[in-house]
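Before anything else, here's the structure in question.
Every protein chain but one is kept in place in this view of the complex.
So, chain A:
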Amino acid sequence: MEVGQMQRQWLDYTRSLFIEGFLDGQFLQLEQLQDDNNPDFVVEVVSLFFQDSHKLLNDLTIALDQKSVDFKKIDAHVHQLKGSSSSIGAQRVKNCCIAFRNFCEEQNTDACLKCLHQVKQECCLVKNKLETLFRLEQQIMAAGGSIPMMELSF
């Protein structure tokens, strides 16, 4: 594929991620932080996020499976997840976490379980989307192009 075409594709894809609400402005902040000194910054942060969230989601699954649910603990976990998702701009995960925390406050186990499921799904979704995005970026880079970040305008 031609570089220009790939760049256009990357732009369209990124835009769609924003429009569909998977990402928000915070992701752009991350993109800004990536430079020649730090060429893989976004990928690093995002991978860290998915490692972290994977662990958190496991912990949450276990915690919610207990006979007497420790909502305080769950709340702390969800807070973590919310913090990191909002930091990378994973908007939909963040929004799920907000709802999750509300149910946590209500001590509503069923709703919490539903939320957990939803968060897992959103995480999975955004992970796939971002992986596609990164793959595209790698291809562009491999083809000698640059990421047309400045053309992202909202």
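Keep this in mind: contacts are C-beta pairs under 8 Å (C-beta built on N, C-alpha and C of every residue); 3 or more make two chains touch, one makes a residue touch a chain; residues count from 1.
Definition applied: contacts and distances are computed from a predicted model.
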>> Missing chain, UniProt name, options "histidine kinase", "ARID domain-containing protein", "Inner nuclear membrane protein Man1" or "BZIP domain-containing protein": which is it?
In response: "histidine kinase"
>> If I consider the whole complex, including the chain that's not displayed, which of A:Q80, A:N102, A:Q118 or A:Q139 touches that chain?
In response: A:Q80
> Which parts of chain A are in contact with the chain that was left out?
Replying inline: 25-26, 28-30, 32-33, 38, 41, 44-45, 48-49, 52, 76, 79-80, 82-84, 86-89, 150, 154
